[in-house]
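A single protein chain has been removed from this complex, and every other one stays in its place.
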Amino acid sequence: MPESPRSARREHWREIIFESETPAGRRFDVTLLWLIGLSIVCVMLESVPSIKRDYGQPLLVIEWVFTILFTLEYLTRLCVVHRPLCYARSFYGIIDVLSILPTYLIGVFPGLQALLVIRVLRMMRMFRVFKMARHVNGAELLVRALYGARAKITVFFAFMLAISVVSGTLMYLIEGPEGGFTSIPTGVYWAVVTITTLGFGDITPVTTLGRLLTSVLALTGYAVIAVPTGILTSELSKLDGDDTSDACPSCGVHGHLPDARFCRRCGAPMA
Amino acid sequence: MPESPRSARREHWREIIFESETPAGRRFDVTLLWLIGLSIVCVMLESVPSIKRDYGQPLLVIEWVFTILFTLEYLTRLCVVHRPLCYARSFYGIIDVLSILPTYLIGVFPGLQALLVIRVLRMMRMFRVFKMARHVNGAELLVRALYGARAKITVFFAFMLAISVVSGTLMYLIEGPEGGFTSIPTGVYWAVVTITTLGFGDITPVTTLGRLLTSVLALTGYAVIAVPTGILTSELSKLDGDDTSDACPSCGVHGHLPDARFCRRCGAPMA
Amino acid sequence: MPESPRSARREHWREIIFESETPAGRRFDVTLLWLIGLSIVCVMLESVPSIKRDYGQPLLVIEWVFTILFTLEYLTRLCVVHRPLCYARSFYGIIDVLSILPTYLIGVFPGLQALLVIRVLRMMRMFRVFKMARHVNGAELLVRALYGARAKITVFFAFMLAISVVSGTLMYLIEGPEGGFTSIPTGVYWAVVTITTLGFGDITPVTTLGRLLTSVLALTGYAVIAVPTGILTSELSKLDGDDTSDACPSCGVHGHLPDARFCRRCGAPMA
Partner (left out) sequence: MPESPRSARREHWREIIFESETPAGRRFDVTLLWLIGLSIVCVMLESVPSIKRDYGQPLLVIEWVFTILFTLEYLTRLCVVHRPLCYARSFYGIIDVLSILPTYLIGVFPGLQALLVIRVLRMMRMFRVFKMARHVNGAELLVRALYGARAKITVFFAFMLAISVVSGTLMYLIEGPEGGFTSIPTGVYWAVVTITTLGFGDITPVTTLGRLLTSVLALTGYAVIAVPTGILTSELSKLDGDDTSDACPSCGVHGHLPDARFCRRCGAPMA
């Protein structure tokens, strides 16, 4: 099918922007990744009071430069994609808009009363972080393994929550409001902090019984971490197996190494 | 065997309430799960002083609604089950009673002196959490893996406790009551908090020798976590094999290795 | 070879005390285990100031009862063992003496000035904890796995120590004595506490650079825990394989399940 020069150019740009197989496409992705990273660093620096006081003006300029760059990128994406509406409503399409919108909204509604809201909106540009995930290669295997183990992981989290709720309630009864356990939700928060071996130390047991329960909970959390690890390890090894598993065309044995040229059981050449 | 319409209806309800294979049974289980979750949230909210002051009355009403619902559920279970006494004395039968009893006891003994006891009794409704485990699918594999590894896990816990007792005693001798290590049980509590890498920081070493021992203990706990993980991972991978294997067509035994060509129990060829 | 009745009786007792295959031997071991556990609980309780004040006298009596019992046990062991000197100089022989000696030494030197030394000596009875390990079944597999991986584990610990020393030194330079990092050893202690994700919080970074290094160190410790886990998991799975691996007498294939009666590859009966 002959293509018009314009649609060929559009297709050329689509490949650069949306695909990363060509050298130009890869260069575009890496550049974008660096720009996103830099813009996030700027937002973070702006939140430090001393930096905002001294370098507030330059940071605002940089912020607008980034916003305009990302706006141009978004418009180009809309132009070159095959089905613009489908892209605009996709997960990344929405993220792309959310990551540039806050700066414009600050420009449009420059009222004093909106200051707090603005702060919240600005932070939404942090969604740019999620854009990074798309550009990093190899994340898919992990996502597939987590997806395959989602039932077991859900059960595990439910189990952890059940233990946390019961332990938090018991600690609320044992230690009471005097020991910092002012309510059951606080106790559950403490139990989660304890069972994950986080241990902030903002709330700690003082009674003997409370300390005994804490020890049991800590040992449980310490030992039970084996569960998600065991689940994911077996899931990952399954997927690793999937990647390398071509059956021998002659004897049908599976599980060959990735670089196998001959079947290790019957010696027949692999296709 | 022809059944009377009444026993057929009873059997129909038994399937809905006790089994989860039919769509109606699954819907019943999910509804019950949500009700249990909501009732737990209510108990948790009631324990927050500010919420209890403002919304104490509505929460009491909701509490009674839940209690009556769960009581009806318990009575229906007793009616439709084949052997009611056997169910009533089973683990879940007892949990079902314990999760509704406290509210009634508060109603029957409304004395001031019983207030503290009541608080404890109310919290027993938290046992409803354990009821959730029954309704979540897929928990069985984990339970079987933990059951299969119970001997090794017991040894591991004994080993951890032995290290904790010895380390706690040594720290009690090294740091002494001045450093917060007021007794050997306190030292053991600190050792458990340290070896599980929880690290509250309510008791910390100040002497050089104490810090050296803490470093050794922390590194031990950090490295030794590999033990339960290794145990459970190999146990889970064994059980995973069980799930994916076919039964022997001749004797029906499960759990064959993936490359099995003959049944390991009766020697019959596998299909 | 005919044995005299006396040597037969001695051999009978030796089997009860040193072996745990016979029912009598197992019963002896379990009883001893409980006695050791109880004696440790008594020493721990004695260290709590309030309990010592109220129950000091009964605890002293119980302490002497335990010491006499363990002394009798030690003498019986010496009598019935084949080579008493060899046992007395073995690891457990020395531990057995150390676990009874302190009580006698307190009795022999009852001076005021020796009080502190006595406290140290009494605690040595905690070595009884190590005796428990001998009596718990199934610990051997773990010990063998740890022994097989000792080279890798040593390398891992050396690596962790090297990172801790370098990080601790850097933090000493970055944060300085003002931030609690009073010397390089203190910095190394902090680095060990951080890299093991223990995190007491007694010493925390306050400068931006210090917090950046802390984040890097925490992420390193978080990710690097995979190393000992990976080492031990592969070591344990190797040993698990060892346990179940009888070769098929007909075709020589290894790796059968523990309950296999027929080879899964050729169908021949297993011996």
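To keep things simple, chains are lettered A, B and C as they appear, and every chain counts its residues starting from 1.
Going forward, a contact is a pair of C-beta atoms (placed from the backbone, for glycine too) under 8 Å apart; a residue touches a chain by one contact, two chains touch by 3 or more.
Bear in mind that the values here come from a model prediction, so they are computed numbers and not experimental data.
Student: According to the contact rule at the top, which chains on display are touched by the left-out chain?
Tutor: Contacts of the omitted chain with visible chains: A, B, C.
Student: Thinking of the whole complex, not just what is shown, which of C:R10, C:K52 or C:K152 touches the missing chain?
Tutor: That would be C:K152, which touches the missing chain.
Student: Hey, which of C:V41, C:L69, C:A88 or C:V165 is the one touching the hidden chain?
Tutor: Of these options, the touching residue for the absent chain is C:V165.
Student: Touching the missing chain, which residues of subunit A?
Tutor: Spelled out for subunit A, the touching residues are 40, 43-45, 47-49, 119-120, 123, 126-127, 129-130, 132-133, 136-139, 141-142, 145, 153, 156-157, 160, 185-186, 188-189, 192-193, 195-202, 221, 225, 228-233, 235-237, 240, 255-257, 259-269.
Student: In the complete complex, the non-displayed chain touches which residues of subunit B?
Tutor: 197, 199-201, 229, 233
Student: For subunit C, which residues reach the chain that was dropped from this view?
Tutor: Spelled out for subunit C, the touching residues are 151-152, 154-156, 158-159, 162, 165-166, 169-170, 172-173, 182-185, 188, 194, 197-201, 204, 208, 211-212, 214-215, 218-219, 221-223, 225-227, 229-231, 233-234, 237-238, 253.
Definition applied: only the chains that are shown with their structure count from here on.
Student: Copies subunit B, subunit C: same or different interface, half of numbers shared as the threshold?
Tutor: Here the answer is different, because the shared fraction of interface numbers falls below one half.
Student: Measuring between Cα centroids, which chain is at the maximum distance from subunit A?
Tutor: Chain centre farthest from subunit A's centre: C.
Student: Can you compute the centre-to-centre distance for subunit A and subunit C, using the mean CA position of each chain? Integer Å is fine.
Tutor: The computed centroid separation for subunit A versus subunit C comes out at 41 Å.
Student: Which subunit B residues reach two or more other chains?
Tutor: 156, 185, 188, 197-201, 221, 225, 229-231, 233, 237, 259
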